[in-house]
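Inspection log for the structure reproduced underneath, given as structure tokens.
Apart from one protein chain that is not included, each protein chain of the complex appears where it belongs.
Labels run A and B following the written order; every chain starts at residue 1.
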Amino acid sequence: MGVKIDPLKCNACMACELACGYHRDDAFALLSSCVVLYRAKDRKDYYGVMLKEEESLIIARPEGLEVNRIGAVDEGSSDKGDASAKPMLLREACDLCDDRDDGPLCQQMCPVGAIYQD
Amino acid sequence: MDLYQPYTARNHGLALVPEPGDRAGGLAPWSGHPRIAVYTGGGSSHSWLWLVEIFERLGFWDLVFADEIDVARGALDQVQVLAVSGGDTFGMARALGPRGAAGLESFLRAGGLYLGSCAGAYLPLNSSKEPLNLFNWVPAKITNLSRHLPRARQMPQKFCTPYGCSYVFHPVREETVLEPTGLAPFGVGQSLRAPLYGGPAMIASGEVEVLATYQGFSERTRFLVDPELARQTLLGRAAVIRSRLGRGCLYLFGPHFEHPGYAEANRLVAEAIYHDLARTGWPGRQAAAAEVPRPLEPGVLRDLRRQVSNARVVALGLEDHPARWRIGRKLYEPAKFRVFCEALWQRLRSRRGALPLAGDPEAVEALTAAWRAIAEGLRALKRELALEQDTQARAEALFSAINRATADFMDIYFRNAYRRLTAPAPFRPDPAPGRRLPTGDRQRRQA
Partner (left out) sequence: MEFLSSDNVGVLDLATGEVSEDELAEDLVAEKIGGAAINAYLYEQHQDADPVVLGSGLLTGTLVPGTSLGLMSAKSPLTGALCHVPIVQYAGMELKYSGFDYLVLRGKAPEPSLVWIHDGIADVEPAGDLWGQDVWQTVDAIRSNMGDEMIQVLAVGPAAERGSSLAAVMNNFWPGADRFALGKALAERNIKAIAIRGMGLLEVAEDEDFVERCVELLAKVKEGAWAGKQGFADLAEAMGRPEAGGWLQPLIHRSRASFNVPFAYNSFAMIEGDPSVLTEPDIDEPGVLVSDPLGAMALQELGLGAAEAAGLLRDCAKDGLDAANLAALCQAQGKTDAAAISAALADIDGEVAAPSGPFSPWAPAQPLLADFGESGDAWWQRRQAVAYIMGLDPIFALMSPELSEEVLVEMAALGTELDITAETLDQAVSSLLG
């Protein structure tokens, strides 16, 4: 069970990212967050949210959810090496804020209910 | 409790006043602050930075950084310890070659201490395969070797590496539970944990000592094969062994005892160093007269910070890019650039107080030029990725350059750190630590 993201509700405010950063660093920062707003295409008004879990990188965008298995090799790829690399290597996977009684802080700090759990 | 503090205190004390050594066996004991070489050459992955991190925390500040060329040129003559972390074992063996193997053997026979984990552990195990057979110094077999590849439960691209007609397979990844066997220096203690990222499980023979075995798994263990097969392959098998070669000694760690997230395992790395260097009779390097670092002009350091930060900006922007490059037997992703940048920035973040780099403006300027080129290279890489151009050659060159420039930085950084440690008291300012950085290491968790 992990957190879920509704990309159509998300208003791109990054509160989740800051909340996660606090969970990671006990301070306000953004570089350690496992939930990250994808905001590189602002000229097209196109954005989404990436969530790093233990085994997957979830990309929630308007088209829907994309689940990328971490380290997976594309079908038909000639890359058969031992991939020790991971996307967002320095960011820990989501642990659902396991040290908080109230659950994930990102969920609590989302102002529009775009983050939830089943 | 800060598990590192007693080691830091002892090591910093040793830098000034060597302790009496253990004269058992009639060998002249080593008794000072050890000089440790960290292998950064061909085949090594970024995980050598873990060694840097824990050695810094433990107070082992007399660090040098050696690649295959340094080893061939006799760099090991000047050190007591060689630490080799993860990466591509074949790549390491190929890079070191016959000259490197000869240098390493001579270092060991003279009384040096080898600490190898993961790929660094596979390297000196007996093997019939070229070029690994240049390094046949430890009679132990690995249990995670099979002619018939088991079925992968997950991460099929990570769970095995071809080894001749067979495969080295990795039954689990992430955290494993280990049990000390009672032998010194680990002694009898509670079980401990350390992560396994492809390192070996071993069966020792001859006079090889088993210091710890795989005892079990934890909630953080990821099974890459059937759990029953993982148990058969790992449990009860050697996770850490010690072996002698001449007057020297090798510690081979299957799991990453140097992973900065595992303080108890890190502590045992320090114990291994103390234990064996006090006995092996390595003649030791005469302590150099303490030099008082000359402060750098502020602009010199600022130039370096500027370029490293420029690289850091791009590296952060690349960390979620789906590109991948095959380099040797490993797949590299853009996120790895950030690992190097952050390792430097952690040590450059202070703007005030005593400078982290001092006394060698020419070397710092050369480093700045290297990082300027890296920042420009990363920017070019980003542009080429956006245009969907072939980036293989540029990525390979950049990983090589960033690895080398990081090692060069660490060389200067620790030379200065050790100089500060051994300088006369009035000239021994502590560097201002600077503001904390986002690292994901929670203060409370560390405490």
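Definition applied: a residue touches a chain if its C-beta (ideal position, glycine included) is under 8 Å from a C-beta of that chain, and two chains touch if they have at least 3 such contacts.
Only a predicted model underlies this, so the values are computations on that prediction, with no experimental measurement involved.
Student: With touch as defined up top, name the shown chains that contact the chain not shown.
Tutor: Per the contact definition above, the missing chain touches A, B.
Student: With respect to the chain omitted from the figure, which of B:Arg231, B:Arg306, B:Arg326 or B:Arg394 is a touching residue?
Tutor: Per the contact definition at the top, the residue touching the missing chain is B:Arg306.
Student: Among A:Ala12, A:Leu65 or A:Ala93, exactly one should touch the missing chain; which is it?
Tutor: Considering all chains, including the one not shown, the answer is A:Ala12.
Student: For chain A, which positions touch the chain that isn't shown here?
Tutor: Where chain A meets the chain not shown: residues 8, 11-15, 18-19, 22, 25-31, 39-47, 61-63, 102, 105, 108-109, 111-112.
Student: Hey, which chain B residues sit against the chain that's not shown?
Tutor: Where chain B meets the chain not shown: residues 302, 305-306, 309-310, 312-314, 316-318, 345, 349, 351, 375, 378-379, 382-383, 386, 435-438.
Heads up, the rule we're going with is that only the chains that are shown with their structure count from here on.
Student: From the mean C-alpha coordinate of chain A to that of chain B, what's the distance rounded to whole Å?
Tutor: 30
Student: Show which residues of chain A lie in contact with chain B when the two form their complex.
Tutor: Its residues touching chain B are 21, 23-27, 29-32, 36, 38, 50, 54-55, 57, 68-73, 79-92.
Student: Report the residues of chain B in contact with chain A in the complex, numbered from low to high.
Tutor: Touch list, chain B to chain A: 45, 86, 88, 154-158, 160-161, 197-198, 222, 316, 319-320, 322, 324, 326, 328-333, 335-336, 338-339, 342, 436-444.
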